[in-house]
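One protein chain is absent from this view; the other protein chains keep their places.
Going in written order, the chains are labelled A and B, and every chain counts its residues from 1.
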Amino acid sequence: MPELKPMLELKGICKSFGNFKANDQIDLKIYPGEVHAVLGENGAGKSTLMNIIYGMYQQDEGSIEKDGKTIYIKSPRDAMKYGIGMVHQHYMLVNVYSAAENVFLMGNDPWWKLKNNNEIESTLDELGKKYGLEVDVHSPIGKLSIGMQQRIEILKLLYIGADLLILDEPTAVLLPQECNMLFDTIEVLVKHGKSIIFISHKLDEVMHISQRITVLSKGKVEGEMMTKNADKSKIIKMMVGSDMEAPILEKKQFPDEKKEEVVRLKDVKAKDERGVSTLNGVSFSINKGEIVGIASMEGNGQAELAEVITGVRKVESGKIYIRGTEISTITAKDFIDNDIAYVPSDRNEVGTVKDFPIYENWILRSKEPPKKHKLLDYLKIKDQAKKAIDDYDVRTTGINARTGNLSGGNLQKLILARELNKTPQAIVCSYPTRGLDIKASWFIRAKVMEMRDMGIGVLLISGDMEELFALADRLIVLYRGEVVAEVLPQDVTVYDVGRMMMGVRES
Amino acid sequence: MLNMTFITALLTASIRMTVPILYPAIGEAVAERSGVMNIGLEGQMLIGAFVTLITYNSTGNIAIGIILGGLAGAISSCIVAFVGVSRNQPQAVVGFMFNLFAAGVTSYLYRVLYGASGVSPTVEMINPIKIPLLSSIPIVGPILFEQDMLTYLAFILAFAVGFVMYKTKFGLQIRSLGENPRAAQSCGINVIRIRWGTIAFSGFMAGLGGAFLTVGIVGRFMENISAGRGFLALAVCILCHWNPVYSIIGAFGFGFVNAFQLRLQALGVGIPYQLLLMLPYVAALLGLAFLGRNMKGPKTVGAVYEKEGR
Partner (left out) sequence: MIKGIKSKINEELFTKLFKFSMIILAVIAALLIGSVFILAMGVSPLEAYKQMLVQPFLSTQSIGEIIAKATPLIIVGVGVAFAANGACNNLGGEGQLYMGALGTIIITTSDWVKNLGIVGIILGMLAGTLFGAIWGGIAGYFKAYFKSSELITTLMLNYIAVYIIGWLVHGPLMDSGGINPQSEKIASNMHLAKLFTGSRAHIGIFIALACILFYWIVLKKTRFGYNLRVVGISTKAAMYSGISTSSYYFKGMVIAGAFAGLAGSIEVFGVQFKLIENMVSGIGITGMVVALLGLLHPMGILVAAILMSSLTTGAEIMQVASGVPTTLVSILQGLIVLFVLCSFSIKRKKKVKVIHEGGV
């Protein structure tokens, strides 16, 4: 069989943001009619590279060749001209527009063309049928499910005639069943001759769907191979950088007598920003010294649940009890005063004030910061902060460093240190290891176990099944804002829980 | 007092007083829909009014004066575009400081050219154009169809701009910048370029509004000729939901109050004129209180946008 020529080739791509080198001499060859996976940990440089291919960023060094000729991609318009399209992790859709309007936005019509929804809608319906993509082209995007939004994104690219589709972490927010639908779609696309770049950090997926794999780590290409020849353990080594085994977290049994209730929710209902009811009557409790894991797909109420238990959001109805006493849920003050700690999923925008130095972030959400004569005692505060960054090995230039400059792992350690310093009764950890590299994730998980062993009641919200199963004493499954199951991890499998997350009730 | 002549005269004047608020309101609607705030409308109106005056003085032609007035507004608004969009500085501050600068420049140059106590030159006022047939309609005819070119243009533009914004691809693109500029960028739309354009457009409109003040209402230039109309236009923009066509209603509301207050003064009704002058601003304030709640405007007005950011 004659050697196929790559339809797109990247040579020596380099890109830095300030002092941080995101891409370092990256070579990549994409062949037609193939799924090429780009595999790497969070922070390895995958998205930066893809944004360069798509023209959102420009590379500092290196070249891009299409069918052997050097091309310059200065903007997404150029990328589209060369038949390159991208489905970003955060969908590039205007929420108030419908699918048809979003496609119209992207298309090649001249600026004065009148909006003709019907025409586009019928074209989209046809395309959808051809590629087996089921979409709603009328409704505003904001009202559609994440899975459907993704299909619309793909359809958008097909509408403009893309030959190369870049999918950036497409399964991150999909249910297992929706993932299978995506894989089917990818097979259909490949059959029609399209090439796919599939970006992921999930090895199993990548082994399943791709024909070729490139492994990125810390901005460099660590390895490139055909999937059928791939060796899983070698790949893990390349991604992580060393032969590391995840530390086995032993679950100490907490003596039953001490399992008093810390937090209890009774029929709690809450709305989200848009006024839509997302928590529809949730009741459960968290005891001292246990980890309650919440398993749910994004958008099923877990975000509002975290906010309601920590006082950041008020309940529409229902009651919350802390150590048996009913709590007013109008302000967060009562929750803070009752020692409910919170490690939020958004480290930079919520958990810290990114322009403040570490020592000023130290007193965020604090019940009673050290004071001297009614003024904040910064000497004491700085001491505490200093001790914390030493104890938790937070890599930084000092307590005067802006927290916005800290890396994800170090920032999370700082937040954890701060929250634990408040000797909380209960703590809510929302997606605590999201976006962290492996070493940091293990550290955080170990800390969560420590909290449990110290007798703190932990609510763990996570999208990582492995994490939930490893850490939780009890699993609560949320679907459409309701508790649909409460199980022990040893009694169920990951797929069982996946089905429950989709609303299938166990008989 | 409430006889036909009074009402007709009142309404005719109201329409005229609507114009200097309507022009900048339309421009600002477009700008804010694209995600930027041009607080400098007031200054651009002053510049437009001033340039119209000096152009008329050197050429004797109002039409050229008006066009140059509009262009001056557009060109000067590029300062706001540069510092507020390209350099990503807080647009409210940029616009406000621009107003300070523009007020200073126009006032200073006026003194330079015409001296502190010297002759304050007047301009030929713009002539009303009677539209045949339509102006013969009883009552409504003289009010609506005996206005001047700039007035007709304002209303035509309100509808034309509204049409472009909501019915064409261009309008869709502009509005997408106000909702999700990142998504727009990924569709190949040049966010920065379009925002420069919308600001320049709002500057042009403000300049036209200022030109109208000179040739259509006051007859000459004076310090603070705009009297806060640029700011009232901002209020109209929000109250009328960033829709150029609805802005006609808002601008008319203020124009009416303006015209009414002038007539009350003339009639010697006994209410101190300052309190009457206050009415438009109080109305705007109350409007914002009761109508401004829960207004779902373009999401990203004024927010920082970095081309290679997240």
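What to note about this one:
Everything below uses one rule, namely that a residue touches a chain if its C-beta (ideal position, glycine included) is under 8 Å from a C-beta of that chain, and two chains touch if they have at least 3 such contacts.
Everything quoted here is computed from the prediction, not taken from an experiment.
Across B:L10, B:I64, B:L109 or B:L262, the single residue that touches the chain missing here is B:L109. Although one chain is not drawn, the whole complex shows that of A:Y131, A:Y321, A:F356 or A:W442 it is A:F356 that touches it.
Of A:P6, A:G128 or A:G311, it is A:G311 that touches the chain left out of the display. For the chain left out of this panel, the touching residue among B:F50, B:F98, B:W196 or B:F252 is B:F98. Across A:H192, A:K333 or A:K387, the residue that sits in touch with the chain not pictured is A:K333.
Residues of subunit B in contact with the chain left out of this view: 39, 79, 82-83, 87-90, 92-94, 96-105, 107-109, 111-112, 116, 228, 231, 234-235, 238, 272, 274-275, 277-278, 281-282, 284-285, 288-290, 292-295, 310. The chain not displayed touches subunit A at residues 17-20, 22, 42-48, 89, 168-169, 199, 310-312, 331-333, 335-336, 342, 344, 346-356, 360, 363-365, 369, 371, 374-376, 378, 397-398, 400-401, 404-405, 407-408, 434-436.
One rule holds for everything that comes next: only the chains that are shown with their structure count from here on.
For the pair subunit A and subunit B, the distance between C-alpha centroids works out to 46 Å. Interface residues of subunit B facing subunit A in the complex, by the touch rule stated above, are 166-173, 176, 179-180, 182-190, 308. Across the complex, subunit B is touched by residues 54, 56-57, 75-77, 80, 86, 88, 90-97, 101-102, 104-106, 109-115 of subunit A.
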